[in-house]
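My questions all concern the structure below.
Let's look at chain A:
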Amino acid sequence: MWLDATFFYVFALMTLAGAVMTVTRNSAVHSAIWLIVSLLGVAGLYLLQRAEFLFAVQIVLYIGGIMVLFLFVIMLVNLDMAAKEKQFNGQAWVALACVAVVGLELGYFWMKGPGAFKLAQPSLPKAMVMGGNTERVGDVLFSTYLLPFEIASVLLLVAVVGSVVMAKKRI
Partner candidate 1 sequence: MNEHLISIILFTPLAGLLVLFFIPSSKKTLIKTWANISSLAGFLISLLLLRTFDKNYGGFQFVERFDWIPSLGIHYYVGIDGISLLMVLLTTLIGFVAILSSWEAIDDRPKTYYAMLLLQQTGMIGVFVSLDFMLFYVFWELVLVPMYFLIGVWGGPRRLYAAIKFFLYTLAGSVLMLLGILTLYFQHAEKFGYYTFDTSLLMRLDMPLHLQQWVFWAFFIGFAIKVPMFPFHTWLPDAHVEAPTAGSVILAAVLLKMGTYGFIRFSLPLLPKASMDQTIVQIIAVLSIIGIIYGALVSLVQQDWKKLVAYSSVSHLGFCTLGIFAMNPNGISGSIIQQINHGISTGMLFLVVGVIYERRHTRLISEYGGLAHVMPNYAKVFAFAMLSSAGMPLLNGFVGEFTILQGAFEANRWWAAFAVTGIIFGAAYLLWLYQRTMLGQVCNSKNLGLKDLSLREWAVFAPLIVWAIWIGVYPKPYFDILEKPVAQLVERVRPGYYAGPQEARR
Partner candidate 2 sequence: MVPVTTIHYLALSVALLLIGTIGVLTRRNIVVILMSIELILNAVNINLIAFGRQWENMAGQIFAIFVITVAVAEAAVGLGILIALFRNKETVQADQIDLLKW
């Protein structure tokens, strides 16, 4: 029980710290690294929530895929001069203020009706009666959510074509 909690706080800390670092680092490379940290934290949370498959996806796809992509691009467009310039634009403080306001408002929401947010007590894992998480995911994904799955394939196709069209010097 307390173990869960501890892990939660650890991962949460990872996530937030990583996020903050990502946003604040000067060099894009560092940001990328810290992003990885943050994503790992999220992955951990998936694990805590019994979403092992997502955990895997997160590790492999995000950290494996996207980050490589990012770093790749970072190499491609050399950012060292970008790293020297100032990192925050003119409206930074205004933006912070605004975001703070948003935060406060959300907080108010919370005050308003905490009941609304707590739907039910976190139920204990049902001792995985029906196969592992991955199986269940697969099950649902290919039955109930077949349609979005197909669309996603088209989506990825577009992503490929698009990035090629954009990035390639001449088609």
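If you want to know what made the cut, all candidates are chains of the complex that A comes from, given by their letters.
In the analysis below, a contact is a pair of C-beta atoms (placed from the backbone, for glycine too) under 8 Å apart; a residue touches a chain by one contact, two chains touch by 3 or more; residues count from 1.
No experiment lies behind these values; they were computed from the predicted model shown.
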In-complex contact of chain A, chosen from 1 or 2: 2
Touching residues on chain A, where the partner in the complex is candidate 2: 1-2, 4-5, 8, 12, 15-16, 19-20, 22-23, 25, 28, 31-32, 35, 38-39, 42, 45-46, 49-51, 53-54, 57-58, 61-62, 65-66, 69-70, 73-74, 76-77, 79, 82, 85-92, 95-96, 98-99, 102-103, 106, 114, 117-123, 126, 133, 136-137, 139-141, 145, 148, 152, 155-156, 158-160, 162-167, 169
